[in-house]
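Every protein chain of the complex appears in place save one, which is left out.
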Amino acid sequence: MSSAPAPLSTPDATPASPETAVAERSTVSDSLVAEPPSADSRYLRLQGLSKRFGTTSVFEGIEADIARGEFVTLLGPSGCGKSTLLRAIAGLTAVDAGHVEVDGETITHLPPQKRGIGMVFQHYALFPNMTVFDNVAFGLRMHKVPSAERQQRVDETLSLVELETHAHKHPHQLSGGQRQRVALARSLVLEPRILLMDEPLSALDARIRQHLREQLRNIQQQLGLTTLFVTHDQEEALMMSDRIFLMGKGNILQKGDGEALYTRPESQEVAGFMGAYNCLDAQQASSLLGYEADAAQVVFRPEALYLKSTTDEINDPTMTSNLGPGCGGVIVQRRLLGNVIRYRVECQGFALHVDALNRGARYLLPEGANVMVHADLEEARIL
Amino acid sequence: MTARRFISPAILCVVPFFVVFAAFQLAPLVFVAINAFRVGDGWGLAHFQEIIASAFYRQAMWRTLEIAIVSSLVGIVIAVLTCYSLTRLGGRWRRLLIAFTNMTSNFAGVPLAFAFIILLGANGALTLALQRIGLFEDFSLYSRSGLMIIYTWFQVPLGVLLLLPAFGALRAEWRESASLLGAGRHDYWRYIGLPVLWPSIAGTLTILLANAVGTYATVFALVGNNYNLMTIRIANLVAGDLFLQPELASALSLLLVGLLATITLVQQRLLRRSHHVTDH
Partner (left out) sequence: MSLITEPRSTAMPARDGPTTSPARRLRLHVWIAIPVFTALALPLLATLLYAVSTRWGATLLPDGLTLEWLARLWSTPRFIAAFGRSLFVVAGALMLSLVLILPVAFLAHTRYPRLDRWMNVLILAPFAVPPVVSSVGLLQLYAGGPLPLVGTPWILMLTYVSIALPFMYRSLINSLRSFEANELMEAAQLLGASPLTAFFNVILPNMRLGIRIAIFLSFSFLIGEFVFANMLVGTRFETLQIYLFNVRRESGHFTSALVITLFVFILILTWLGNGRGEITAPEAGDT
């Protein structure tokens, strides 16, 4: 236990072990290159993690490897167990089975304060009795960092999150976005091996959320910080992550980068969560879109379908080769989603969603128009 | 397990409290329950039979029930009206009056009895004033009606304080959406306000009843042992001037606790039935 690498390496601490040196901010990027990729790609390992509350299982047999410096998002609907999984990694919730490994060290049985893991909570969890400075300094005080160094490191971290001028305010004097940045600074100042973030942006309003996403990602990349981020917001996940783990009903349904998850869902649940996929059975796929497959389900993203008005050219001039034969239908609904227009087209009694870029009024097709629907057959996904 | 590391010291922290609570709250009750059945060197129901057979103790029970029920019912009606009035009043007056209610709820027992003697005693200011205009000619504070007044007086602030949160939970939006749906004031209270308040009113009524049944200090300070109530009889049997009968006191105490338990059960039954009614 005592040999557990501390999250901090301080000058007056015992001589730094190689592990602790690696955790230091300045050496992170070097070590990314220096260390063999196999160890780095398994910086955080989750092995068979299971948790139940009473008779209901929260998550079951979770397996995952996360690389050093990677930004991974746990994406899923509320109640899918993602927050509990995060708390289990932090040591705030005990697991029933499985192991958590960081940098080759099993930490499953360590209490939270010995894990060297930082966490940012949805509602900030700032200490209301302390100033911003004291909040950020708290962890350093707990780790017995001498006060001169403490001062310096808090100042550095506060300027990293652009709050150096607010150091002597109390949390209640700050806006939501500022509070969350204090919470971030409070975790960062300890140079945690892993940073966990539990829906950190969902209590904020849209504009600030947008700004913080970018700031967060920049800081994470700058520090090469291994980060596990929880959200239920698909757009947020796609924007920020190196990889996304899509969770549902206590399992990780699919892992991959945003591109893979979005364009190549491996199951109907993933397809259902990631977008307004058109789900067809093999017979419908064949008769409607001319796609022949020996599969139970074929799914098309709405932007993989194209409309051609009966009198006109295809509505998307960028369209290329591999279009299917198409079928006739009627536009029953047209909704403007911003830069995209979503049509609902009824073809032989089946409703298809078709997304088209909103190029301008003259490209718009009216409701009730007769159209042909073609599919880009390359983009079909068989489930 | 991470959790187990903290369990043992944590449990140690709560042990002292439970020891004190058990010794000074639970043990006395258990002791009373056991002692009530102790007859001489053996066990039996002799004390209960004695109480039932005695017109004196039957009167004590009857009067306890009577004063508790009357003062609680009158008290809860006034409390409900007062709460309604408070929620309608402007902020500053409301805060002031709530603070005042808080103060009066702490004004009980001996000081309260004394204040009533000053006000409504034989030479009390209000007694004299009312007699001058021809009212209250044969009123006595030390009689049943006098006790009713003083009981009601201390029930009202308690009722108000217990009911206020429930009134606070009545959302303005409910009233607004009810009125948008075509409900008048009467309909609002009939279908939304009172059904929502009803559990709190029933619960508060129970507490008022229990409070009245258990009252001792105010009566004792006012009339000593001269008004026949269960609490007065019990105290007199363990700390009176005559010979002491702790076992009989225990039996009477057990009856008193049984009475309180019955009130609670009736309240819960009532509450359950009310939910069936509002379901329709």
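For reference, chains read A and B in written order, and residue numbers begin at 1 within each chain.
Basically, a contact is a pair of C-beta atoms (placed from the backbone, for glycine too) under 8 Å apart; a residue touches a chain by one contact, two chains touch by 3 or more.
These figures come from a predicted structure and were not determined experimentally.
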item	value
Residue of A:Ala125, A:Ile208 or A:Met239 touching the missing chain in the full complex	A:Ala125
Given A:Leu46, A:Val132 or A:Leu190, the one touching the chain that is not displayed	A:Leu190
Given B:Ala46, B:Met148, B:Val238 or B:Leu270, the one touching the chain that is not displayed	B:Val238
Residue ranges of chain A at the interface with the undisplayed chain	7, 90-92, 111-113, 115, 117-119, 121, 123-129, 138-139, 142-143, 170-173, 179, 183, 186-187, 190
Missing-chain contacts mapped onto chain B	6, 10, 13-14, 16-17, 20-21, 23-32, 35, 77-78, 80-82, 84-86, 88-89, 97, 100-104, 106-119, 123-126, 128-129, 132, 153, 156-157, 175-176, 178-180, 182, 184-186, 188-190, 193-194, 207, 210, 213-217, 220-221, 231, 234-235, 238-239, 246, 249-250, 253, 256-257, 260-261, 264
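The definition used in the following text is that only the chains that are shown with their structure count from here on.
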item	value
Rounded Å distance, chain A centre to chain B centre (Cα mean)	57
